[in-house]
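Here the complex is missing one protein chain, while the rest keep their positions.
Take a look at subunit A:
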Amino acid sequence: MFHIYCPYCEEHREEEEFHPKGQAHIQRPVDPEACSDEAWGDYLFFRDNPRGIHHELWVHAVGCRKFFNITRHTVSYEILETYKMGEKPSITAADLSEKDKQAGVQAASGGWQTVGARPESEALNKEARA
């Protein structure tokens, strides 16, 4: 159960009040008729499935009925920020890996895998360090 900050209501509310609407920042092509079938198919059906930072569209369905965006970590489920329609995220996957590198974090994008008990995670850590 997420605890979600609605940027319009300006408070944290329970997940029950919201509906997820999939990946954020997917813009409908301005001139659909000019799209190739493949480009139109990509717009319709293809979505990212990242391990780590993901920007998502949500709606405060039983609250203010406003759509807004969430930057969420798909491993830790941490919500890193919420922002209004038309705004850009301040945290992106690219930024985060850069910050991690500067801070000397060993594995890619944080989360439980970095300290896991599994032997393969040790190898992952080594890889990330190199």
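As a convention for this text, a contact is a pair of C-beta atoms (placed from the backbone, for glycine too) under 8 Å apart; a residue touches a chain by one contact, two chains touch by 3 or more; residues count from 1.
As a convention for this text, contacts and distances are computed from a predicted model.
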Query - Identity of the absent chain, which is to be given by its UniProt protein name, from "ABC transporter ATP-binding protein", "Sarcosine oxidase subunit alpha family protein", "DRTGG domain-containing protein" or "Raffinose/stachyose/melibiose transport system permease protein" - result: "Sarcosine oxidase subunit alpha family protein"
Query - Touching residues on subunit A - with respect to the absent chain - result: 1-3, 14, 19, 21, 27-28, 31-33, 35, 37, 40-41, 43-45, 57, 59, 61, 65-67, 75-79, 85-86, 112-113, 115-119, 121
